[in-house]
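All protein chains but one are shown in place.
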Amino acid sequence: MIWLLAAQRFPPPEFTETGHSLPGFLAPLPRGPWLEHLDVAVLVGALALASWLALRHRSRRGIVALGIFSVLYFGFWRKGCICSIGSIQNIAQGLADSSFGVPATVLVFGLAPLVFALVFGRVFCSAVCPHGALQDLMLLKPVSVPVWLEHGLRLIPYTYLGLAMIFAATGGGYIICQYDPFVTIFRLSGSALMVSCGIGLLVLGIFVGRPYCRFLCPYGVLLGMASNFSKWRVRITPDTCTQCRLCEQSCPFNAINASTVETPSRTVKTDKRRLAAMILLLPVLLGLGGWLGGVTGKHLAGRHRTVHLAERVYLEESGAAKGTTDASAAFRITGAPVESLYADARMVQDRYVLAGRLCGLWIGLVVGGKLIVLAIRRKRHDYEADQTRCVACARCFRSCPQELQRLGLPVPEGAPLAPPS
Amino acid sequence: MNGTLRFYHLALAIAIASGLFVLLTGGLLAFNEVRGKVSMLVNSKQVVRLHDELRSRPKDEELKLRIRQLDLELRRETFYRLQLSRNASRALLGGLAVFLASAHFVRSSRRRLPDPLAWGARKAGEQRRTAALARYAVAGAFALVAATAVAVSTRPLNLPGPAASAPDATDPNGAPHPDSQAGHPSPVSPLPSAEEMQQQWPSFRGPNGSGVASNATVPVMWDAKTGTNILWKSEVPLPGLSSPVVWGNAVFVTGADESQSSVFRFDADTGALAWSATIKLPGGARPPKPEVGEETSLAAPTPVTDGRRVYALFPTGEIAAFDFSGKQVWARNIGPLENQYGYASSLAIYQDRLLVQIDRGQAEDGQSRMLALNTQTGQPLWEVKRDVAGSWSSPVVLDVNGQPQLIACASPFVIAYNPVDGKELWRNKCLESDVAPSPVLAGNMLVAVAPNTAIVGLHPGATETAWKIAEGAPDATSPVSDGQRLYVVESSGMLTCYDIQTGKVVWTHDLDNMFYASPAIAGNALILVSRKGNSWVLETGDAYKELGKGEIGEECCASPVPLGKRLFVRGKTNLFCIEAK
Partner (left out) sequence: MRRRDFVRAASAVGLGGVVAALIRRANAGDTVWQIDPWKCTQCGLCATACVLEQSAAKCVHSFDMCGYCRLCTGYFEPQPNKLDTAAENQLCPTGAIFRTFVEDPYYEYTIDEPLCVGCAKCVRGCTMFGNGSLHLQIRHDICVRCNECSIARACPADAIHRVPSAEPYKFKNREQK
C-alpha cells in the first residue's frame, strides 16, 4: 500500500461562467476561558461551604444538598472532566517534563482540595467531589466491611497512586482517566467495559459505602495524608464525649475510632518487640520494593507509545512478525531511521526503570509504615473520627446524644449526657 | 402517624417501580450497545462485498437497488441507535434519581435507634486482635501486589540492545588471539583477515569451499571399536546432518529437533561440550516445522564462523549469531525456506557479510534469492532475486584474480556476485536438474555439478564451458581437487579421478559403498567417508593408492573436516576427533 502525502494533483478551479466564490467553513470555538474561571470559583466556594457545613453548621441535610449540586454541576454538567483526581497526573507530568504546561485551572483543581484538607480535613470528599457525592447518594443498605480487611484493601489506592504517577510522569498516559468508572456515567457513553465497571461500582455502592473512595481513589491517599495534620477536624460530638457507644455503628465507612478498651499489661513486652521488628522490617521492604519496582518498571514501559512502536518494528525487522500494523506503517512512511526509534525507546525504558524504582520505594514505605502504625499501642479516651479516613459526610452527628441535645431534639432514654461545655 | 405510613407505602411502591424501570432501561441500553452503532456502519463487511460484486457486474440494476436499500437501512439504524442511546440513558438517570429519592425516604422511615446493649460488651484486647489481623491483611495485600509485579515482569522485552561500539583494531593480521579460543570476545579486529580464515576450517568444505586443508596431516587409519587413533568421541545432543566447523580450539556443530534449533561448541582437545545454545527469536515465537526429507534433517546447513561469532541457519528459517561463549548476539527469521527435499544450503561468509543462498521452486516462480546479512547485527544488507530453480548447493566465496566472487550454482545458471553489494558479475548457463553439489575452484578452473547429468568445468567469467562430462555426475557429493586432478565420488561409490584442465578420466575405482559426504584432502591424502561410516584414505595421484581405512562405527552423512593434525567426523550420534596417537 503506497500512502502518499497529499499532493496538489489537480489545479485550482476557475469559475469563469458563474463567478462562484469559495464558501468559507465553520470553526466553532471551544468554551471560553471565563467558564474555566467559573469552575474554579464554584470549586472553591463549594469547598468553603462544605467545610462550614461539616465543621460548624454540622448539618447532614446541607451536605446532601451540596452533594446533589456537585453531582449535577461537576458531574453531569461538566461531564466529570477536569476533575481533581485526574489533575494530579497533569501536575506530575508537569513536574517531570519541563516542556509540559499545566494550566492554572488544573493546578487549582488539584491543589485547592489539598489545601482545604490541610486546614479542615477531607471536606472535598464529603460533598464537592462528584464521584464521592454520587456514591454517597447510592448508599442504601450499608454492609460493614471488617476493619482488618479494610486495612488490607487500603493498599490498593496507594499502589494505584504510585502507578498513576509512573505513567503520568513518563508520558505513558493517564491511567486514572482511562480507568475512571464514573466518568462514563456522567458522560452517558464510554467503552462497554468501563460502563459496566461504573454500573458495577454503583450497584456495589448500594451496599458497601463509597467503594471507590475507600479502595480505589488515588487522590484520597493525598487527601488523607493532608487531613492527618489538619488544624480543625470533624468531631462526632459537638463538645464532650461520654463514651456512650451510640455512634459506634453510625459510620458506614469504618471511620470512627472507638475509645480503647483496657489491654492487659502483660502484653506490653511482646507488643514492644513486635514494634521493633516492624521498624527493622521497614528498610527491608524499602529495598525489596525499590528493586522489584525497577525490574517491573522496564516491562511497564511497553505501555508507552514509543516503546510499543519500537517493539513492533523490531519484531517486523527481524522477521518474527509478518505484515505491519497501522502504527508501524505510519512510522515507516515518515522514513525515520529505525535505529533512532530504538534509541528513543531505550531512553523511555530508562525513565520507566527510575519511575518504577521510586514507585516501588513508595509502596515499600507505605506497607512498612502501615505495619508500624498497626503495631503501636494506642490509648484513646474518646470516640473520634479517624483523621485519615473520615470523609466528613455528617452521618454520625445525629447519633450523638450531645448533638441531639444541642439541636433541641428528644434524647434516647438512658443515654448519658455530659453537661454542655 | 397514619399519614406517614401512607407516604411510606407510596414511597416503597415508587422505589420498586423505578428500580424495575432502571433495570429494564439498563437492559435495553446494554442490548443496544452490543449490536454496535458507528462501528457497525463504518466496518460493514456486507457493504464491501456488495460493492465488489457491483464492480464485476456493473449493469446489474437489481444489485444497485439492493445496495441502496442496505445503505438506507444501515444509516437509519445507526442514527436511530445513537439517538436511542442518548434518550434512554437520560431516562435511566431520571429513573435512578426517582429510585434513590424514594428509597432513601423508605430507609429513613425504617431507621431504628441504635441499641448498644444488644451489641454486647466490648471485649478486652479487641483492638489488639483487630490490629493483628490487619497486619496480616496488609502483608497479604503486599504479597499480591508483588506477585502481580513479578507476573508483569515475565513479559518478554522485544528491543535490541544498543548497537555494538566499534571494537579497537589492535592486531589485524596475526593468528587468532588466545582469548578468542577461550571464548572471550576477541580483542583483535572485528573482521578476520584472509590469512586467518585460511588457517581454520570456518565453513562447509573449509576456506574457499574447496574441501582442502593443504597443511594438514591426518592418520591413515582409525577404528572407533578399538579406539585406535580416536582422540575423543562426544555425543551431540541433538541430531543433524550438518558438518562441523573448526576455529582454533572450538568445534561447532548444529543440531535440531521440533522444539529447538541449537548450536554446540566442543573443545577440540578434549571433546568436552563447552556449551549448547538454542536460538531465541525476538517475540519468542517458534516458526512452524518445515517439511524436510530424511536425507536432509532439521539441521542441514553447516554453520560458519569468523573467529568472533558462529552463525547458524536452520531449515525453519531461523538464523542466529552466537559469540564464542555461547551468548546469542542476534537472531532473525528469514523463512520460509522450504523446498521439496528440505533446505540444505550452508552459509558462506565474506568479511562482515553473512551470505545465504535460498533457492526454491521452479526458475520461473521467482522465489529464489541470495541474501546478505550484517554479521554484527543481523540486519539485511542486500538481497538479490535469482531466476533459478530450487537447489541444495552451498555458495562459495572465491578469490578470482584478486577479486572476491560469490559463486552460486542452481539450475540453469552458475552465477557470480560481488559479495559486498550483491551485484551480478557473470553467469554461465550450464546446469540442469536438482543441483546439490557445491562448486570448487582449482587454479583457474571452476567445477560445478549437475546431478546425474553433467560435470562441467569453466573458467570464471566465461560464457562457455571448458569441458563437460556427461556421465558420472554425483547427485549429492561435491568434488574435490588437489590443483591438478579432480576427484569425484558418486553416491553409488564409484570414485573417478579426472584431469582438471581437460576433464579426461585418469583413473576410476569402485568403492562399492553408498556415499553422501563430500571428500576432503589433507596434504596429499584424499579422505572419503561412506554412509555406513567406513572411510578410505588414499594418496592423491595418478593411480588409485590406498593408504589406510577407517571405521567410526555409525552412520555418517556429514563431510569430514581435516585441520592441523586432526580429522573431525560427525556421525549420526557422535562427533569424533581422529588424531594419530
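Going in written order, the chains are labelled A and B, and every chain counts its residues from 1.
One rule holds for everything that comes next: a contact is a pair of C-beta atoms (placed from the backbone, for glycine too) under 8 Å apart; a residue touches a chain by one contact, two chains touch by 3 or more.
As the structure is a prediction and not an experimental result, all values here were calculated from the model.
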| note | The listed residue (B:V47, B:A97 or B:V152) that touches the chain absent from the view is B:V47
| remark: Among the options A:L72, A:V115, A:L282 or A:I372, the absent chain makes contact with A:V115
| field | Option from A:V208, A:A226, A:A345 or A:V391 whose C-beta touches the chain left out | value | A:A226
| request: Looking beyond the chains shown, say which of A:L38, A:C81 or A:I376 touches the absent one. | output: A:C81
| field | Residue of B:K64, B:R128, B:R369 or B:H459 touching the missing chain in the full complex | value | B:K64
| Touch criterion as defined above, residue of A:S196, A:T325 or A:T388 at the omitted chain | A:T325
| field | Residues of chain B (touch criterion as defined above) contacting the omitted chain | value | 37-39, 41-42, 44, 47, 50-51, 54-55, 58, 63-64, 67-68, 71-72, 74-75, 78-79, 82, 85-86
| Interface with the undisplayed chain - residues on chain A | 3-13, 15-18, 20, 22-30, 33, 36, 79, 81-83, 86-87, 89-91, 94-95, 100-105, 107, 111, 114-115, 118, 173-174, 177-178, 184, 187, 189-190, 226, 229-231, 305, 325-327, 329-330, 333
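Assume only the chains that are shown with their structure count from here on.
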| task | Determine the centre-to-centre distance between chain A and chain B, using the mean Cα coordinates as centres, and give it in whole Å. | result | 48
| message | Using the touch definition from the top, list the residues of chain A that touch chain B in their complex. | response | 76, 137-138, 140-141, 146-149, 151-153, 155-156, 159, 188-189, 192, 195, 199, 244-250, 258, 260-264, 267, 271, 285, 288, 292-293, 295-296, 298-300, 302, 307, 310-311, 314-315, 317-321, 339, 342-343, 345-346, 349, 360, 363, 367, 370-371, 374-375, 378, 399, 412
| field | Contacting residues of chain B [partner chain A, same complex] | value | 26, 33-34, 85-86, 89-90, 93, 100, 103-104, 107, 113-114, 116, 119, 122-128, 130-131, 133-142, 145-146, 149-150, 152-153, 155, 157-160, 162-163, 281-283, 285, 317, 330-335, 378-379
